[in-house]
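Complex shown without one protein chain; remaining protein chains in place.
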Amino acid sequence: MMIDKALIARDNAARAETLKRDYDTLGERLDRQGIAIDAIKAKVAAYGVAIPSWGVGTGGTRFARFPGAGEPRHIFDKLEDCAVIQQLTRATPNVSLHIPWDKADPTELKAKAETLGLGFDAMNSNTFQDQDGQGRSYKFGSLTHTDAGTRRQAIEHNLECIEIGKTLGSKALTIWIGDGSNFPGQVNFTRQFERYLEATKEIYAGLPDDWRLFTEHKMYEPAFYSTVVQDWGTNYMIARELGDKAFCLVDLGHHAPNVNIEMIVSRLIQFGKLGGFHFNDSKYGDDDLDTASIDPYRLFLVFNELVDAEIRQAPGFDPAHMLDQSHNVTDPIESLIVSAMEVGRAYAQALIVDRTALTGFQEDNDALMATTTLKTAFRTDVEPILAMTRLESGGAIAPVASYRAAGYRQKVAEIRPAVSGAGGGIV
Amino acid sequence: MMIDKALIARDNAARAETLKRDYDTLGERLDRQGIAIDAIKAKVAAYGVAIPSWGVGTGGTRFARFPGAGEPRHIFDKLEDCAVIQQLTRATPNVSLHIPWDKADPTELKAKAETLGLGFDAMNSNTFQDQDGQGRSYKFGSLTHTDAGTRRQAIEHNLECIEIGKTLGSKALTIWIGDGSNFPGQVNFTRQFERYLEATKEIYAGLPDDWRLFTEHKMYEPAFYSTVVQDWGTNYMIARELGDKAFCLVDLGHHAPNVNIEMIVSRLIQFGKLGGFHFNDSKYGDDDLDTASIDPYRLFLVFNELVDAEIRQAPGFDPAHMLDQSHNVTDPIESLIVSAMEVGRAYAQALIVDRTALTGFQEDNDALMATTTLKTAFRTDVEPILAMTRLESGGAIAPVASYRAAGYRQKVAEIRPAVSGAGGGIV
Amino acid sequence: MMIDKALIARDNAARAETLKRDYDTLGERLDRQGIAIDAIKAKVAAYGVAIPSWGVGTGGTRFARFPGAGEPRHIFDKLEDCAVIQQLTRATPNVSLHIPWDKADPTELKAKAETLGLGFDAMNSNTFQDQDGQGRSYKFGSLTHTDAGTRRQAIEHNLECIEIGKTLGSKALTIWIGDGSNFPGQVNFTRQFERYLEATKEIYAGLPDDWRLFTEHKMYEPAFYSTVVQDWGTNYMIARELGDKAFCLVDLGHHAPNVNIEMIVSRLIQFGKLGGFHFNDSKYGDDDLDTASIDPYRLFLVFNELVDAEIRQAPGFDPAHMLDQSHNVTDPIESLIVSAMEVGRAYAQALIVDRTALTGFQEDNDALMATTTLKTAFRTDVEPILAMTRLESGGAIAPVASYRAAGYRQKVAEIRPAVSGAGGGIV
Partner (left out) sequence: MMIDKALIARDNAARAETLKRDYDTLGERLDRQGIAIDAIKAKVAAYGVAIPSWGVGTGGTRFARFPGAGEPRHIFDKLEDCAVIQQLTRATPNVSLHIPWDKADPTELKAKAETLGLGFDAMNSNTFQDQDGQGRSYKFGSLTHTDAGTRRQAIEHNLECIEIGKTLGSKALTIWIGDGSNFPGQVNFTRQFERYLEATKEIYAGLPDDWRLFTEHKMYEPAFYSTVVQDWGTNYMIARELGDKAFCLVDLGHHAPNVNIEMIVSRLIQFGKLGGFHFNDSKYGDDDLDTASIDPYRLFLVFNELVDAEIRQAPGFDPAHMLDQSHNVTDPIESLIVSAMEVGRAYAQALIVDRTALTGFQEDNDALMATTTLKTAFRTDVEPILAMTRLESGGAIAPVASYRAAGYRQKVAEIRPAVSGAGGGIV
């Protein structure tokens, strides 16, 4: 079901010569700046971003969902789709699961993933929806519900996610909850947050020694007046209260308008609490658009912080990199391919920043040259580096082109039944 | 199935004396300011806001929907719920339908509504979802789709809504579409808007002479990079291009952060293009929260513009008033009752603004006294006026209390089957 | 120069009877709800908010400043203006000074204030402007400047503010700096914040035992890409790093669009780090508009948190209350009078919230009744309580009317020379 290797090879062969020339030209240009292109290539080759299992299905809004052809039916289909992305990009070795959406026999899951050459990144729990047969409803909250039984149910679910993850080889649990309120007065902020801390402490206690707990903040949605973990300030408080294995997860679309996200990243690194990322892009709210599709420079500025921390070996710096997007109008596999490449592009661009010069300009308050130093790196087209890493590791020089040429979507559409899309959250 | 009149009467009887006293006290206070309370009461009594049929069901988000007990099964159940709101508040005489959600035999619908003492406000078309059996998909747009056949289908749907509305006695069609794009470059803004105008002109041509066409702008969602009718500027262009029967509908939650909505209302009145409102409240995006639950002063400021226009008899000023909310954590009937009262409250407060004094302060640039004039009206508790109009017109002094006492929800829950809420737009 | 007491007495006499009647009516109504109006009045009478010395002068923008008549020439004029506000409102017993704007002989200042019946609230340092004769420029930062000498100068200035404050009887220092950057890359976020912490630790070390240090966060302006203390998250980190005498100051206009400020207040209380407030209102940015002039319900919701903390005696809860506004189009004295009353109004409204009922509704997830409980208190016109406290404490029932009747502004205009307003920051 994967892409035919011969097809990729043919496609690569047709592009290899041009790539070689572009790579050499870029190498020469970087060399002028004192940068060895092969060293950059090696770093990019070693870099990967995890695919969210839910990302390979077509997403939707509260108004509607418009599924495409060949939607994955279950986690095994999803893993196959993820394997295609990894096969072509060589930059997405791991998958992040969402329970109960991806619930299946863990041993079987692990075996399937190994067959496909995939590993598992952070486990994601789900207490923002009610599942059929569930004892208590999350309508009014989960880990922060006023009812102790509901909180217990939510805690147990998270502990179950850890258990599943242990078998799979995951090393982290991500908690995102929608708990909050829609009306002033609906909840008491203080007591709600006390309940949050109490509940997450129980989950934290169930964490294996070599695991990390990621908590995720979000300004709003699905709660529209207040959200219990509304911003990085509250998120940082949580990570501090819980302990050394607790870290903050940053989703690029979860902030207030105009907020300087790269600065939040910097603060969390400085205080040893950056857990990782859910990469995507947004123009308005939690739009979950494709990474770097709206503001590529912002993504670069985030990576500028990451590379800065990497180089100065900031204590405790080891963020998890995951995509988290909703693909409403594209083939999800194509969007994830392109997004994985965009993340790698931002990393490569951040790697070629002349940091010695930058530091000098900063010390001298030469704002113009400092920012020009960043822009010079950003406007360098590093595509040849990315493409060369793909070629050298068995992927595709032009992953989307190869994917389309292979007709993968049409093939799975013959096996996977068409899905009706009527209805969103509102009816 | 409606609320027992005897129960309301008993409830009112227990509250009438206190209400009388509060009303008299307020009357005396207003009298000091030269305002006749009975004149205000008469205006408030004549005022009504339409209920959206979709508002009586529990709403949801793309993450989940958590239905309550006794959810309405179809438009006839919805009309009964609307009748309860009207019975208790006497402020919601009309219902606004959504096609195809409310599709039924129009004659039967009209008869049912008459039985319940309800009329029909604007018809709403739906081309933002795919319906089972629909010929072409709206995934990539409806009235603006690049495919002429899809545009044709969407146009025909709108014309059908007009036909249904004719039978029902509606006098307006509201068009809101989600067409836009999720990626820079996905659509050509100009050509998309040309298609929009071309399509709506066809719909406009099918409008009876005594009908109005309302077009609704919205900044974003479900499209997350661009939306074809993104703001009142584009909406105004549309109303101008279409003709004298075309007007702009203002939904309070559809604007960019920080935007001064009352000023938009003023501009549309000034240029004769204010069609009406979808009242609700929002803190972040199109949250569809209960009217005045987040920022009651903003609602008052909108009504301040409306009363100003009413008094100076602005040409063509005749806006439609409708609620449009999503009730995710409350009993929808209760939320609509309270929201209808909040709209009436803002109207009453705007009516008692001392406009002669206000104009004088404005002429003199006495900003402090001008704003104090508004605040004085706003902080007047006009509840006795609202309650007295309800009492005198056969409604309830305390609608929510009477509603709860009547046990309506429990009764309908025995008839209407429980609904599963699993799933939102994302899976 | 103060307002003639006889004039106030006459004005009050003309209004006293009506006030008495309104007070009694309100008392009866509150009594029905089980609330003793006199107890509320006593709490309101004991409440005060500090006046910022800079607030009595006409403010401006970067485009222009348009001074009014009788602008205060120096801190002694400013104190007299503050005394007028306190005389009329009895709600503004303290003044908050800004150094070096208010620099004068501390002993003389203290004597003058005592004569006027005023005390001193927090001292404010200023390292966001260059003063004539200053050794090093703050163009590129102050406490975070890359140059150690500039940091030293800024530290010394803060220590000097403490020294002045000691003489005056102040018990707190407020630090707000504009340090940040206008370009990506201009500063290294991490090193800049390290310098911030290092510098403020030195200031903290100079703090007397019975003083508190307030640090103030602000999203942007005057820095337009990044600001070193950009939000409450960073502010909380600072307060934690510095120690038990360090607290966060919340200015209502310093947050990102749509942010839930009352929730931030709640978090800071919960973690023992709420230092106090700079009250004002805003629609767009740090507009420094009059308190409650734009969104009075938001101010009420903040006070709802404060009263909640007061009642449950939250550990370490003792916030400082200060106004911080820019009066560009009003007589600053009038704006400060009204704003002090608005703060008192929000406090009174929060005091009459039925908290037992509220807690019950919260426990039961009865969102509608919970929010109605808040709204019921908010829409109660508590003006009679505020006016009665003023009357009983020797102030004016109608402060603005009495102020205007007294002709204070005209009188000082005869003494204080007219000021030219040409120029703002841009030329």
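All chains are identified by letter, namely A, B and C, in their written order; residue positions are counted from 1 within each chain.
The rule is simple: a residue touches a chain if its C-beta (ideal position, glycine included) is under 8 Å from a C-beta of that chain, and two chains touch if they have at least 3 such contacts.
Note that the structure is a prediction, hence the values are computed from the model and not measured.
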Selected from B:L7, B:A104 or B:M237 as touching the chain missing from the view: B:M237
Hidden partner chain, touching residue among C:M2, C:A16, C:A64 or C:L159: C:A64
Listed residues A:I3, A:A83, A:L213 or A:V338, member touching the removed chain: A:V338
Options B:V95, B:L368 or B:A398, residue touching the unrepresented chain: B:L368
Full-complex contact with the absent chain, from C:Y23, C:F120 or C:Y138: C:Y138
Footprint left on chain A by the chain that the document does not show: 18, 22, 25, 29, 32, 257-258, 260, 283-284, 290, 293-298, 329-331, 334-335, 338, 345, 365, 367-369, 371-372, 375, 378-381, 383, 400
For chain C, the residues touching the chain missing from this view: 54, 57, 59-66, 101, 128-132, 137-140, 178, 181-184, 186, 219-222, 224-225, 257, 282-285, 287-290, 293-294, 326, 328-330, 420-427
Touch list for chain B against the chain that is not drawn: 139-140, 146, 181-191, 193-194, 219-220, 225-226, 230-234, 236-237, 255-260, 262-264, 266-267, 269-271, 297, 301, 304-305, 308, 358-359, 361-365, 367-368, 370-371, 373-374
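Note that in this section only the chains that are shown with their structure count from here on.
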Inter-chain centre distance, chain B versus chain C - centres from mean C-alpha coordinates, in Å: 39
Distance from chain C to chain A - Cα centre to Cα centre, in angstrom: 42
Residue list for chain B, restricted to those that touch at least two other chains: 257, 283-284, 290, 293-294, 329-330
